[in-house]
Each structure stands twice: as C-alpha cells, then as structure tokens.
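Of the protein chains in this complex, one is absent; all others appear in place.
The letters A, B and C name the chains in turn, as written, and every chain counts its residues from 1.
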Amino acid sequence: MKNKLYDFTIKTLGERKIPTPHTPGYFTDDKKRILYNVNLENFDKLKNGDGLPLSIEVAGPREMIYFDPAKVKAAIVTCGGLCPGINDVIRSVVMQLHYLYGVKNIVGIRYGFQGFIPKYGHDVMELTPEFIKDIHTLGGSILASSRGGQDIEALVDSICRMNIDILFCIGGDGTMRGAEAITEEITKRNLNVSVIGIPKTIDNDLNLIDKTFGFDTAISETIKVIQCAHVESKGAPMGIGLVKIMGRQSGHIAVSAALAQNDVNFVLIPEIPFDLEGEKGFLKALERRLQKRRHAVILVAEGAGQDLITNDELAQTDASGNVRLKDIGIFLKNKISEYFRKIEMEINLKYIDPSYIIRSVPANACDSLYCAILGQYAVHAGMAGKTGMVVGLYLNEYIHLPISTVTLRKKVDPNGNMWMRALEATGQPPSMKN
Amino acid sequence: MKNKLYDFTIKTLGERKIPTPHTPGYFTDDKKRILYNVNLENFDKLKNGDGLPLSIEVAGPREMIYFDPAKVKAAIVTCGGLCPGINDVIRSVVMQLHYLYGVKNIVGIRYGFQGFIPKYGHDVMELTPEFIKDIHTLGGSILASSRGGQDIEALVDSICRMNIDILFCIGGDGTMRGAEAITEEITKRNLNVSVIGIPKTIDNDLNLIDKTFGFDTAISETIKVIQCAHVESKGAPMGIGLVKIMGRQSGHIAVSAALAQNDVNFVLIPEIPFDLEGEKGFLKALERRLQKRRHAVILVAEGAGQDLITNDELAQTDASGNVRLKDIGIFLKNKISEYFRKIEMEINLKYIDPSYIIRSVPANACDSLYCAILGQYAVHAGMAGKTGMVVGLYLNEYIHLPISTVTLRKKVDPNGNMWMRALEATGQPPSMKN
Amino acid sequence: MKNKLYDFTIKTLGERKIPTPHTPGYFTDDKKRILYNVNLENFDKLKNGDGLPLSIEVAGPREMIYFDPAKVKAAIVTCGGLCPGINDVIRSVVMQLHYLYGVKNIVGIRYGFQGFIPKYGHDVMELTPEFIKDIHTLGGSILASSRGGQDIEALVDSICRMNIDILFCIGGDGTMRGAEAITEEITKRNLNVSVIGIPKTIDNDLNLIDKTFGFDTAISETIKVIQCAHVESKGAPMGIGLVKIMGRQSGHIAVSAALAQNDVNFVLIPEIPFDLEGEKGFLKALERRLQKRRHAVILVAEGAGQDLITNDELAQTDASGNVRLKDIGIFLKNKISEYFRKIEMEINLKYIDPSYIIRSVPANACDSLYCAILGQYAVHAGMAGKTGMVVGLYLNEYIHLPISTVTLRKKVDPNGNMWMRALEATGQPPSMKN
Partner (left out) sequence: MKNKLYDFTIKTLGERKIPTPHTPGYFTDDKKRILYNVNLENFDKLKNGDGLPLSIEVAGPREMIYFDPAKVKAAIVTCGGLCPGINDVIRSVVMQLHYLYGVKNIVGIRYGFQGFIPKYGHDVMELTPEFIKDIHTLGGSILASSRGGQDIEALVDSICRMNIDILFCIGGDGTMRGAEAITEEITKRNLNVSVIGIPKTIDNDLNLIDKTFGFDTAISETIKVIQCAHVESKGAPMGIGLVKIMGRQSGHIAVSAALAQNDVNFVLIPEIPFDLEGEKGFLKALERRLQKRRHAVILVAEGAGQDLITNDELAQTDASGNVRLKDIGIFLKNKISEYFRKIEMEINLKYIDPSYIIRSVPANACDSLYCAILGQYAVHAGMAGKTGMVVGLYLNEYIHLPISTVTLRKKVDPNGNMWMRALEATGQPPSMKN
C-alpha cells in the first residue's frame, strides 16, 4: 500500500492547541472517514496496513486549531485557465477567514505564481470583505491568472518574505503539482506553512473528485450553444451545426452537454477514436443522418480525433504548458465541406467555437453553492494546520485528499454508463471505426 | 432485517427472455450493488441475512428484457405540485422508449391520477417524439397534474382497460404511496404491469435519494430572489428583505440558497425552532443586525416557526393533501413591523413570496441532465420488468430502490454539516431560543 | 403660450466661455430643435410667439462649456423607488465626467434627499471610476434611496456648504418637483448651480418622454412571471394565474407585457374601469373563458379597480408620498375564489405579486444602453451650464425638456392604438362594464 494514489493520509503542521473561535458548535473529528470503494463485490479488497478498508478523511471544522487567528496571514493564488467560480471560492475563503475565524490579514497574489516572483513586478492585493463582497457576480478571477510554473525555491523564498502562513492554491493539475512541490520545499525547510489546494478544472476530469467547480456552469453554457447550433441546422436546407467544446484529454463536458440537451446527433471525444472515411466512418454516418432528417448537430471535444490531423497548420495557437493540440474543429469543418462537395450534396455548415465564452461567465447557482462550501472547508483545513491536501467532494461527502492523489486525469470510460447514455441520447453508431 | 426501510430487494414481473434491442452494447447486471453505509466506523454494522453489508441495486440497461417492444404499451402520469424538470423526464422517457427500444405506443395521463378516473372526462394524450421534442423549454407539466389520491381499485381497473403494461409515475411522497398501493393491487390481481416511480420533490427531502430533480433549479431561482431582497434591503434606510420560500417539512432549499448566495443574514427552517421575543429571540437578533449593518435579509422556509403562529387567519389557503400550514411569511412580516414600531425604529420591510415563480420555470442545465438520465434508467427498469421501484441517485450512482424505502422525509440535521455551514454563511446566532 | 407645459425654453446659468476639452469633434448647436407635434393634420396648430411650430431643444455636446472641469464639483442623488438602470446612469455620469471632461470631484449623496440633511447623519460617497466600474451588474442604487421630500431651503444650504456646482437628480415625478423647487431656490439665491434631472419611473408614464429607463427591463421580468402564471394555470384543472404588477396610475407595464407574452387573457389597468358582477362583468367573463379553455391568466396593475374596493383592510402597507392604494391583487383573489365557490365550480387559483423582484434586478441590455446615453447627455447639459431641465428621448431623438413639462403622468389612452392592441392580444371583452 505504498502507492501514492492510495495513500490517503493527511499531514498536519503540528499539535492543535487553540480552541476554534467560531461559534456554531459543531465539529468534525479527524477520525471520521468514508470508504474509498463502495462496490459490494470488492469493497474490502483494498486494505490499509491496519486491515481496514481504504478510507478517506472527512472535511469539517476541527474543535482545536493550529494557527492563531490574530496573527495568521493567509494568501490566495489562482493559476491556469479561467473557470466559472474562481471568484466565488476567493470570496468564500475571505468571508470565512474574516467572519468565522477573525483573520484580518489576507492577501491575493496576482497573475498566478508569477505574482510571487519579484521580477514581474505584480503588487499583491489586500482582500477585505468590502472589496470582495460582490465579486461572485463577475466571471474570471479578480486576481487574474497565468499559465506555467515558476522556480519553486524562489516561490518559497517569497512565501517566507511575505510571512504567509496559509496558502490557498486554486488551479488545475499543473497547479496541484506545483502546490505539491511547494509543500515539499516547505517541509524540507521546516517551515510552518500550510498549503491547501482547491482543485479547478472545467473539464471535470480530476481523479477521485466527484465534480470540479465550474463544470456545471460550463454545461449550462454549452447547452445554450447547442440550442443555437440546433436552430441553425434546422434553419437552412441540409443544415449542419458543428460545435467545438473544451476537453483536451477527456470528453466529460461534451458527453454531459449532449445528454442534457439531446439535440446532439454526434458527440466526438478524445476517449473514443473514430474514422472519417469508410462505410462505418463519421462522414458516411453524417451523410445518412442528413438524408434521413435533413439536419445534424455535431459536438466535438477539442482533444478528439487528434490522430486524424496531419496538417501542421492546424496546431492550436493557444499556447500553454499543455501539449499543443491540433484544431479538430476547423479540421472537421474542412473535411465535412470537402466530402459533401465531392458527393455533390449541398449543405449549410455553421461552425461555432465558444470556449472563451463558456469559461468566462460567472458561476451558476449550483457552482456558487459548491464553491462557497469548498471555500469554507478549505479554511477549516488551513486553520487546523493541515497541509499538502485538497478539499473536494467524494461520494457526496466533503473530504480531504493528499494533493498527490488527484493529479491524475479521470477519463470517460468507453465501456461505462456515461458513454452508454450518450450513445442512447445521440443515436450515433456505437462505433465509427471501420 | 424485516424493516421495510432496509429491504432493498427489487421485484421483477417474471423471467426476461427477450434480448434488448438497443445497440450500445453495454449492460449492467442485477448483481451490481453498492454499499448502503459508507462510514468507516459502522459500514458493516447493518447486514443482510447473507451476512453481507446492506447494499442497493445499481441501475442500467439489462441484457435481457421482459416486455416485447412491439407490443408493450407505456403510460406516464404526473402528480402533485409543479416542479422544474417534469417535462424533461417525460421527454426522456418517450425518446428512450421510442428510439432505443422501438416502443411506439406511449400515452400521457392528464391531470394526475384523475386522468384514470372516467368521471373527470380527461382524454389521454398520444406521446410521440414529434410532439414532445421541445417540451423541455416549457415549465410545468404538459400532462398537467392534480393533487390528492383516487380510488386504487378504480385506478387499476382503468390501467387494465387501457392495456397499460408499464406505468411511469412522476410525483412526490404522496404519489409514491399511491404507486405502492397500485403495485400491491396489481400484484393481488396477478397482472403483469410494471410500476416505475420517478420521485419528484422540489424540497429535495426524500429519504435515501442524494438529490431530487428540480431542486437545483429551485436554488438558482431562489438565489435571484435573494439578490433582489438584498438590493431592496440596501436600497432604503434600515431596509429588511423578507423572503418566504418552499419547504413545508424541511429547509433544504432555504439552507442551500442561503449558502450559495451568502447575502442572507437569517435563515429560518422547520427543523430549527426559534423564539420571537426575549434577549436571544429572533427579533432582538434582527435589531442588533440592523444597528450594526443597517440592512438585513431573512429567508424563511414555509414550514418554519409553525409553533409560534396562533392566529388562525393565517392558515394557508393553498389546499392540498398536506397538512395546512399557517403563513409564516405574513406572520413574520407583521411581527417585525410591530416590534420596530414599538421600539420606534423606522424600518423599510419588503416581503417577497416567490414560490409559484420558482417552481414553474423550465429546468436548468443541471436538472435537465439529471432528468434525462433518470428517464433513461426508468425505461431500462420498466422494460426489464422491474416493478414497485423508483430510480434515483445514491452516493453519486444511479440505483433502484423499492418505493417503500423513499416515502420518508429527509430533514436538515441540526447537528450536521449542512446546518453548520449555513450558520457560518449567515452569521446568525447558533440558537435563537431563550 | 404661457402654459408651462408648452414652454420648452431651457435656462442656462450664463455665458459659455470654456472650449469643451473632449476630443470627438462633433457638437450640437443650441438651435437644433425638433417639432413638438408631428401629425400632418395639426402639426402647425400650436405656435410659439415667433410664429414657428412648437419645438424642443436637441441634446448633445456643446462646443463651449460653462464650468471649468478642473474646478467643478458634481453630485448625484437617487430618490424614490428602486428601478433597473439607476446604477447604469450613475456609472455613465461618473465615467463621462471623469474621462471626457476630466472632472475628478464627484460625490454621491446617500439615501435620496435625506443625504443632504445633516440630522440623518449619512456620509457622502466619493465616486471614482474604480469604485463604480462594475456597479451596472448590481440592481438597485449603490447610493440607496429614500422616499419623500425634504426642506428645500435646508437642501440648498447643504448644496452650498458642499460646494456642489452640478447636481444630477435621478428620480420620479415627485423628485422632479423637488428638483424644480431646488432650481427655483437656487435662482432666487443667485447661485451658479446647475440642476439636471434624469427622470426615472418604471411605469413609463412621464409626459413627453418616449420611454423611461427600467421600463424595458420591467417588461422582460414581468414576462417571465406571466410565463410562470401560464404554466401554473395550465398545470391544474381549471387553473387561474393571477399576477399583480406595478402601475399605480397607468397600465403601461401591464399592457406592454400582455402584448409581448400573449398568454394573458385579461389585463386590468387603472385607465379602464370594470365591473366585477353582472352579465358583462369581469367574473362572468372569467367564467366563460374557463368553460371554454379550462385555464386563464389575469394581469392586474396595482392601480386598477380601486373604485371596487371598499374593505379598508386592504389598504396597501407600503407607505410613501403617493396616495395609498388598496390591494387589488388580494381583493381580486378573494372575489374570484368567492364567486366560483358560490357557483360550485372548482378552480385552482395561484396568486403572484412580483413587484419587488421586478424592480430590483440589474438593467437589461436595452436599458443599459439607454441609461449610458442618458448619462452622457446629462453630463453634456450640466457642463454647458444648462439647468432646471431633464434629458429624455422624444420621437427617437435625445432632447432637453424643462423639468416642469415632464411632471405630468402619461396614461394609456382607452381609445388609442396601444389599448386596442392589448384587446386584440388578450381577446378579452372590449368592455367589462355593465
């Protein structure tokens, strides 16, 4: 059981000697845990050294805390791409620190990890309840963000210089790897700094986490775009609405949106390879659909069909630390046009690429609620002196997970329920491989 | 283990001899089950006769089905109060029956169980994909609904006369009790009719079900109203925004909405009694809040503070099978006005009662997705000949539950996480009892 | 032509000697005017002393201005009930003053005219671009408001003491009467203070003004409520959706909303009296409608049918300077219930009173645009030293009007186009008087 992915132990900076100042009077004990595996068949196959089934620590306010609210200084940093709900998390963390624990010294680091590095010249922001009270009505991050890592030693130097005691990191898997490296460097230097991650990926593809914030909003927004594509496809003879959506490594958004608004006739995702040509290929299937129903809506995740693209001109221009993807949207648009030109069938194709519109809206109610709770639990964990961990939702329960366990990507299982439901909703062929 | 609430056995009408016609190629076995209890401490305390921990059947398409798609006739009925998502469930059931299983004979029963009783003279509706394709853009139920039960024998007579093989019942706990009685009468008569429930309660207070459809939309809409109340309260000197929201027996909507839009300063729910008068009472707490911040927002669930109301004139006029509630909204409005008049403090109170506006909107994306999936699984269960059961979500997994296990109400635990988070978000006194 | 209502002369504080600092290079001359009357039949019936048809001054930037941007101090005050768009106007005025004219000294007066009176102890707010940049995303008024007038002399004393040079008043007809009185007092004292009104009435019933801001948003929001009422009415046997909407003295919102969402079957407004009882009365008409179509939606403006209400218990509790209205919504609800109880016809009535929800949302795009432009023109007028005037839209052109000309109420003409269209859209009897 030395596998990092199965080690659910949460580290604490030290003994907790200060009674929590907040009044509600309900506390969660460190020993409260839920099972990792809930399938009847094999729930007790994986065990800890103590012979008990693998289990995960439940989040919540601890009766005793580690940091003195009057002296502690907290910082928040947001990294990676924008995602609905970041401001909600920031707001919740500040509100919770200020009003529940009485922490007054809270700063925001600007432009991601860049904000720690002096050469960029970014000032920090004072975060007060007055300043942040309405930020949940705005999309994006009031702290702004940046992509890419920074030198970990310089980062930790900065954390020391700024006397930060708790660092809340909001970001994706890259950021979480950064947060882990920071935690390790802090441990190495024997510092009493807590690092708490609040995982952010609009794609909802983080290992072990039921749902990442922003995903629900992304689906809401995607659905609106699908409705538009549907309207466009039905508005002209042989209309095709082609929508490219987020999902570099996983098709969760595409599949969920296709299900929620079942006007989608083809959903294409990274996990399910397909052919373009041939009797079973996508283009032939599209032709058959058009012959039968005279319109079609296609939803493609940006990471789908990468193996099909050979034209280097379609390499994505949106640089980042991630692998560069080729633009499947433009590629499909061209291939479809070409195909129907060849078979002399007049079509009306409308191509829509709404990613920036989707990710930069304010969080919807569902995500607002989720972000508010994540912020509350993150603060409880930080004040208790926990470190190197993230807060998340697992089996409908808020839990603590070591950062290392969530850096893996969760895929859509080609043999699972979710993909099955998508096939049912779209009516597309179960396989478009020849 | 003879307790009905712990008996998770699902009944089937008979042997399944017909291969499922739908193509996706993924099937779920009846033996796939998840644990009922996932707390590490006591997960194996409750056991079945076989010595295994209690567990629940997982939903999904079965490889063999019971009904012949070419001959089967399905009916859908919607009962009780309106709730966002009913049309989405209807649409999903029809689409799934029609396109996945090839069932063409689908009818809608009008105005709830009334539609089965000849004396009301309601015609049935043919439900075709063409007819239902856009109904998810409309709130309410295209079948309409009614409250109150009907004579079970007459109902089953009607089911026989109409040759219905599968009955999908969408409704609340009353409806589910009705569905159970129907199932029992069907069993008594030895009929091969499947009864599948899709539980509906906007209050999200059904035992064992993670989340009922419409709840998420209700929160979204409630949040908008809270924002308005907040704007009103801040827009005038000593402004008070008082919002009455659904929640006859439980405060889930109120608590979740207060958390998601944390502009609420007092949330009052049925589970938490409070005093009006006295040093620790609500009115004094409100006065303190106003002195300090000059405005306040109060969110009250309709079932809160029933013990305080003695004036019989405030009995609710909205009749239904439920216990008549006294109108806590009007009552509080009067009591607050009276109190501040007495202490000669000028206030500006704005009272908002938005329940009908909230429950009659179309489902949002999150609920649309959930309804679509519930509809798919309900059809899989029905075609497999399961009966006397509901589909739902438990620990993030779609499952089958005997109807009898879900007719209990789930409350907000006064000592639980959720209420603790609400106290944190509102900053209200942990107790307003003297 | 000494009638105040036809005197369209705009006063200026004095000679304009300073070239406007703003660059766009387009200016409007004071002489640019549009006709008051555009009907071919009688356009030249009303003439000025100079023998020309009556005409109105066109708004816009003047080449020379009166106030020195470096020295001028501007103040903004918002009075009366909330209305969508107030924050948009504030934002536009501040942005325009700051960026276009270089005015840095801008303050906001809190809680309406109360903010001028020292005894209330309200501080002023510094209004900077940074502070106001996102306020259009919030409903209400960031300055807050209050109802009722204050002592004019004390008010002008305060204006002097604060060295205010330009006062922007956002408010309804009461506020405009106050602004006129302030202008007169200022003139009497020989002060060089400009008073510019931006008329606000959600009811869109200001004389001469094509459209007041907030009206479009109010209709958008009302439509949503009508949709809900429609869904409710169709969701139950013999369902009735009854919606009470703003409109104390005029039915513009009710009529426009009924037209835009033509699910309304009866629209009742102050301008059109109706009977309850009798063969031609409203209740009989409602009964006929229900018999024929089994559901009905009624939209009633709050000032409708006041002559019918004798029960003093229904006097409105929302105090203000306005005449106290009796609550037609509750009254109708009771009368309808009583009537159908008497004739033993079972109905399902749902009553909705959404006024506070409607008026406190942020402005929609249409109103945002309108408010942005009104703010721009108000600043141009103020900087040019105009006074005692309002900016508005007349025949699709932005114009200046003396305050005195707009304090009258515009009614829905019972013999006009608008009411005719409403009758067509609802299908209600042209008259419900016996």
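Odds and ends about this structure:
One rule holds in what follows: contacts are C-beta pairs under 8 Å (C-beta built on N, C-alpha and C of every residue); 3 or more make two chains touch, one makes a residue touch a chain.
As the structure is a computational prediction, the values presented were derived from the model and not from experiment.
Touching the chain that is not shown, out of C:S158, C:N364 or C:T405: C:N364 (per the contact rule at the top). Touching residues on chain A toward the chain that is not drawn are 82, 111, 114, 120, 138-141, 144-146, 224-225, 227-229, 231-232, 234-237, 241, 317, 337, 350-354, 356-357, 360-361. The missing chain lies against chain C, touching residues 22-26, 28, 31-35, 38-41, 43, 52-53, 55, 60-61, 92, 95-96, 99-100, 210, 216, 219-220, 223, 256-257, 259-262, 364-366, 368-369, 372-373, 376, 395-398, 415-417, 419-421, 423-425, 427, 429-430. Along chain B, the points of touch with the absent chain fall at residues 134, 137-138.
We adopt the following convention: only the chains that are shown with their structure count from here on.
Two copies of one chain, chain A and chain B, form a contact in which over half of the residue numbers belong to both partners.
One simple way to say how far apart two chains are is to compare their mean CA positions; for chain A and chain C this gives 45 Å.
Separating the centre of chain B from that of chain C, both taken as means of CA atoms, is a distance of 41 Å.
Computed from the mean C-alpha positions, the centre of chain A lies at a distance of 29 Å from the centre of chain B.
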